[in-house]
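Shown here: the complex without one of its protein chains, the others still in place.
Chain naming follows the written order as A, B and C, and within any one chain the residues start at number 1.
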Amino acid sequence: MGNEKPKLRVGLIGTGFMGKTHSFGFAAAERVFDLPFELELHTVADRTEELARAAARGLGFKNATGDWRRLVSEPDIDLVDITAPNAFHHEMALAAIAAGKHVYCEKPLAPRAAEAAEMANAAVSAGVSTQVGFNYLCNPMMALARELIASGELGEIRSYRGIHAEDYMGDADGPFTFRLDPVGGGALADLGSHALATAEFLIGPIERVLGDEVTVINSRPDAKGGRTAVEVDDIGRAFLRFANGATGSIEASWVATGRKMQHDFEIYGSKGALTFSQERFNELHFYVAADAGRVRGFRRIEAGPDHPPYGLFCVAPGHQLGFNDLKAIEIALFLEAIAGQRSEPFGFKSGQRVQELVEAVHTSAVETRWVSTLKHVA
Amino acid sequence: MGNEKPKLRVGLIGTGFMGKTHSFGFAAAERVFDLPFELELHTVADRTEELARAAARGLGFKNATGDWRRLVSEPDIDLVDITAPNAFHHEMALAAIAAGKHVYCEKPLAPRAAEAAEMANAAVSAGVSTQVGFNYLCNPMMALARELIASGELGEIRSYRGIHAEDYMGDADGPFTFRLDPVGGGALADLGSHALATAEFLIGPIERVLGDEVTVINSRPDAKGGRTAVEVDDIGRAFLRFANGATGSIEASWVATGRKMQHDFEIYGSKGALTFSQERFNELHFYVAADAGRVRGFRRIEAGPDHPPYGLFCVAPGHQLGFNDLKAIEIALFLEAIAGQRSEPFGFKSGQRVQELVEAVHTSAVETRWVSTLKHVA
Amino acid sequence: MGNEKPKLRVGLIGTGFMGKTHSFGFAAAERVFDLPFELELHTVADRTEELARAAARGLGFKNATGDWRRLVSEPDIDLVDITAPNAFHHEMALAAIAAGKHVYCEKPLAPRAAEAAEMANAAVSAGVSTQVGFNYLCNPMMALARELIASGELGEIRSYRGIHAEDYMGDADGPFTFRLDPVGGGALADLGSHALATAEFLIGPIERVLGDEVTVINSRPDAKGGRTAVEVDDIGRAFLRFANGATGSIEASWVATGRKMQHDFEIYGSKGALTFSQERFNELHFYVAADAGRVRGFRRIEAGPDHPPYGLFCVAPGHQLGFNDLKAIEIALFLEAIAGQRSEPFGFKSGQRVQELVEAVHTSAVETRWVSTLKHVA
Partner (left out) sequence: MGNEKPKLRVGLIGTGFMGKTHSFGFAAAERVFDLPFELELHTVADRTEELARAAARGLGFKNATGDWRRLVSEPDIDLVDITAPNAFHHEMALAAIAAGKHVYCEKPLAPRAAEAAEMANAAVSAGVSTQVGFNYLCNPMMALARELIASGELGEIRSYRGIHAEDYMGDADGPFTFRLDPVGGGALADLGSHALATAEFLIGPIERVLGDEVTVINSRPDAKGGRTAVEVDDIGRAFLRFANGATGSIEASWVATGRKMQHDFEIYGSKGALTFSQERFNELHFYVAADAGRVRGFRRIEAGPDHPPYGLFCVAPGHQLGFNDLKAIEIALFLEAIAGQRSEPFGFKSGQRVQELVEAVHTSAVETRWVSTLKHVA
């Protein structure tokens, strides 16, 4: 039956780790899902033609180019996938949109919300589909959490606590990198963006924030042998007010010694509660207030075929999905959106939204006042 | 050798659950510890002499009275222990101090910090020893955490996250009680006080706070058959700045469905990290950054004789202390302070301090500004 | 109302750690429970009168003696509590029974089942009440587990796995002690006895066993500066057949490096499952097969007032009982049995039974055959 599927030709810009991960994701999505398209890995672009050619062989693309603009203007290509360094996202995405391509872009879309908005609006005008890489949200257990909330099984949501903490910037003698760039850098932008996206994915629109930002390591060794002052936050926090009346908080830290993937949340409703940790992302813990008192307690739910699309990866429960499987799900959802089978799960508007939330927290932290975030809701 | 120990005669006011717990604590402390005193449970006071007499028999006291003022003025009594309702703490404690007694009082000392200060100052002037019931801090694993921080094994402390969440006020149709009294009530005062006390116990003085308060259940059924508006917080949160440069947050909630004793903390330093949950308070989790990478991870330390005074309760590790054992430790520490063997672990100044922190958070939440808390540090 | 309670006078033999624990347990039981008796700590016996007198003061007993036989024959004493070294249990208990006393004796009753049987039979003939110290079984969560099984909430029981592993004999250079005595020693007798008692407490009579015993450390340093060969097991294991058709296994080890209190079980039934670890003994994990598939998982039940007699120790859930609290429960149950309010929870017949099971496993391991254990069931 695959025969009559339309072709979708992919052009990939960037061949680093994320380029590899995306290529892998396309291949995996095609094998795991019954996609609406037959994929063709058409062209890969890198800084030089030589690099691109080597990458094409390794990643399974047919053609290679040292000029991303040629890829973007190639008439045969339907989807441009941008995994180049963050600084290029804005220019590349706008060019691809202008050429009428669907665009898949790693986060962050752009260092500032205004630029992200420009990209999102361009896509709407051009009528192309877009996607930002929010892989954590593609976890079947995340979908289950959202569903339990939406269906009222938690009752009225009362509070939310979200965290994204890691320790990869915890070494005071680690080098000054692009992540520390005063424009668009910081733990809040890098990790808090995930915590904020998860909060809205599960609970709904955030209305107001009261932020807190801290620079823990005030200078870092630079390439010139000295130390450069750090202007961005190492830890960002915010109190939240949701449109549905719930309140909460998020925290982001990249200096949380010992934490590798603490993308966690706790949600308390009038009828139940949920807790989750990305460190064990094949589990969701669910408290049901209506259970009889003496046998009531958080249920450790293990991912299985009851939690689609888990069953497409493994026939039996308990086998566990991995990080790369989440990427395949992310790609499948995007392709369904391109085919018109569903709305965009994480379109550029979502990417813009997260940047706006990050900026609102930042403004709030600097000015010590509640900052409204409601006008921007998609 | 107990023969030559001086006597210490105890008068107990209040015979409810806390009165029972304290009586039990005195008995337990005497058997477990080599106390500096021989204890005599001298007199118990309750609302009527009849009630007091019944309690005296049950709790092991020699005498009984229906008038707490007589107990306070009894010359033979050395230590007055107040477990009467919160509203009486201030008056009773001042009377006991005036009579030259040492005073042990359940928390909160008083609904307002100013009154707590009056009590603390009176005790200093009178030269008597005092104690407020901060039982969580008497846990050997809490002592271990403090010691690891103080000794530098965590390096420079970077961030702190403290929580105290339960769900005993989570039922929207539960009755309006004294806990909801606009003066001195609320989750922040009731539970946040524990979270704040733990934060300072471990990390040191808090300098500034930025607070957030929320009333989730806006009215509760009252005794007249109607509903009374709730003015106090069901959830309280604060960002923290510590004097040593660390930053952090606390959260208090009494509507956290499913939570029975989430008095938890996470501490991240430059060399290590600690996590703790009161739900499993015989454990402390310790990450040592210096451990070799491939075998590094949070160590689940189980309480044992290596963690004094655990060994006085059980000769072998892993047997576990219970909540009432913490009370016995609390009493032993107080008696040692009375005997001049150590400083007051949780004197009325500590009780005053916590009330000040609670009020600072409240003011901050109402006015949306950072509020200094430093002037009051003991 | 305590006034009209009959007195029960206690005589304690042995003042070491267990003597202290028992004294503490009597005091705690009296404060926590509404006991059927007013307790009087009458006399304590130790090796010399001087030691006994010091202990009497410390433990709260009125009288002291250097001769346990005088204690046993003291007409006023109702209950003799034996915490002397294991080697004396048999002689002391028989003497106390002969004198018409109720007897409380630490485990093991005797090194051989035959002697334990003699003790149990003597008590029956004399019409006195007896108890052996099976404190783990006094845990409210253990009672909950038993109740869930008995009420059919787990369905037909299919399999059982029990463990009791610690590491206190794990050091190959630790001294040769009484625990290694060829008569009555070994991990199976010391720890496996707990695992076997728990198995029968929860599932019912064991019918047959197939054992396995291993000596891991073949010799240990003795008092003479040499090494003595070890004849007893460091690890004991058994396959089990229960009378109700369930099958299972137990394992006992005192060389399980890192384990402090792994008294754990897992029980699988046709409708549900239970898992438990003594390392976190205020929790029971319960799987309910009938829960809806997508939200089904082991429930982490935390001990609380729904699990009697927890509520007598703490008014709120989540506060946690400690090891010494289990001892108080054990004593309260015994006193209720003496008062005729219930059957003996862990009488000498239970102690005899466990010794028989241990011996059956040993015989089975030596002869590599299934050994029947059914004739002895109480």
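As a working rule, contacts are C-beta pairs under 8 Å (C-beta built on N, C-alpha and C of every residue); 3 or more make two chains touch, one makes a residue touch a chain.
The structure displayed is predicted, hence computed values, not measured ones.
Enquirer: Which of these, B:Asp34, B:Glu50, B:Asp291 or B:Glu367, touches the one chain of the complex that we don't see?
Expert: Reading the full complex, the residue touching the unseen chain is B:Asp291.
Enquirer: Have a look at A:Glu147, A:Glu231 or A:Glu279 and name the one touching the chain we're not showing.
Expert: If we include the chain that is not displayed, A:Glu279 is the one touching it.
Enquirer: Out of C:Ser73, C:Asn121 or C:Ser159, which touches the unshown chain?
Expert: C:Ser159
Enquirer: Out of C:Ala87, C:Ala229, C:Ala289 or C:Val366, point to the residue that touches the absent chain in the complete complex.
Expert: C:Ala289
Enquirer: Which residues does chain C use to touch the chain missing from this display?
Expert: 158-159, 161, 165, 167, 170, 172, 210, 212, 214, 216, 234-235, 237, 239, 247, 249, 251, 253, 255-259, 268-273, 287, 289, 297-298, 368-370
Enquirer: List every residue of chain A that touches the chain not included in the displayed model.
Expert: Here the touching residues of chain A are 1-3, 17, 20, 23-24, 27-28, 30-32, 54, 57-60, 166, 168, 259-261, 278-281, 302, 304, 313-325.
Enquirer: If you put the missing chain back, which residues of chain B would it touch?
Expert: 144, 148, 153, 283, 285-286, 288, 291, 293-302, 304, 306-307
Just so it is clear, only the chains that are shown with their structure count from here on.
Enquirer: Using only Cα atoms to place each chain's centre, name the chain farthest from chain B.
Expert: A
Enquirer: Where the CA atoms of chain A average out and where those of chain B average out, how many Å apart are those spots?
Expert: One centre to the other, that is 42 Å.
Enquirer: Name the residues of chain B that each touch 2 or more other chains.
Expert: If we look for residues of chain B contacting two or more partner chains, we find 259.
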